[in-house]
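Excluded from the complex is one protein chain; the other protein chains are retained at their positions.
Take a look at chain A:
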């Protein structure tokens, strides 16, 4: 009884917040609108007066969106190489762990936000195809030797479950371009689509996706709460929200080693490999400004997700947060 009252209160709060937000964004041209209206009309006082952080710097919200766009435009070509260099290849393990936790079934629909170069989407498709193969194998093994009649029947019927689909959504066209090139070179032709969109204002209908993921993207969003609410909106009831993001290292010794590595080595790697010191300086600073595991968990719960939990990967360097829409 108490639980359902609490749920109702939360839903009411969410609805009222959403109304406020939507009227606010209509009136004041929030950062999502900026990409559709001409720049002259973009700057309203509200967006300019509200300040946020860009790394260790304080900037207006409108400026943050622009600068983040510029950062990823600059790093897009070398993004994957730099990920491998900075994390010594461990980012692949983190993403694999995300997929295993997700355990998607054949027919699932994935929305990968800030998915740029497509790492999560490609892994998703691989995983689902592998699951499908396993199911087919199990079915074949469990059935007895089929008669000629039975086996000729299977030739005519279509494939049973519907195909899994992944949508990669990113605000930055350069990152999507790199992702599309990767898909072409891997020979992936179906089940994948690339959409330009803002995480704070997704161009999708309500209750559309089974799984929403955002890997290493949410700390670049100007208003994280809005992105969480959009995630809740586009997920089907029963859908899962999963977020991989850099977080706080709990062990103090490891934390100081990690800090030294972040501030001393990573910008140098950025300069040497990508020729861009400042973008990688922003990267390590933005990690420090992002809320820690518990705070982010509370933000996800506030947005309306249930059964929110997190697990630390690599001693807290990365945290995997997960929540359900019920």
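Here is the rule we use: contacts are C-beta pairs under 8 Å (C-beta built on N, C-alpha and C of every residue); 3 or more make two chains touch, one makes a residue touch a chain; residues count from 1.
One rule holds for everything that comes next: contacts and distances are computed from a predicted model.
Comparing "Centromere protein L", "Cytochrome b-245 light chain", "Basic helix-loop-helix ARNT like 2" or "Ubiquinone biosynthesis protein COQ4 homolog, mitochondrial" against the UniProt entry of the hidden chain yields the protein name "Ubiquinone biosynthesis protein COQ4 homolog, mitochondrial". Remark: the omitted chain is touched by one listed residue; of A:89, A:203, A:238 or A:275 this is A:275. On the side of chain A, the interface with the absent chain consists of residues 43, 48-49, 55-58, 60, 62-63, 66-67, 70, 253, 256-257, 259-260, 263-265, 267-269, 271-273, 275, 277-278, 281-282, using the contact rule stated above.
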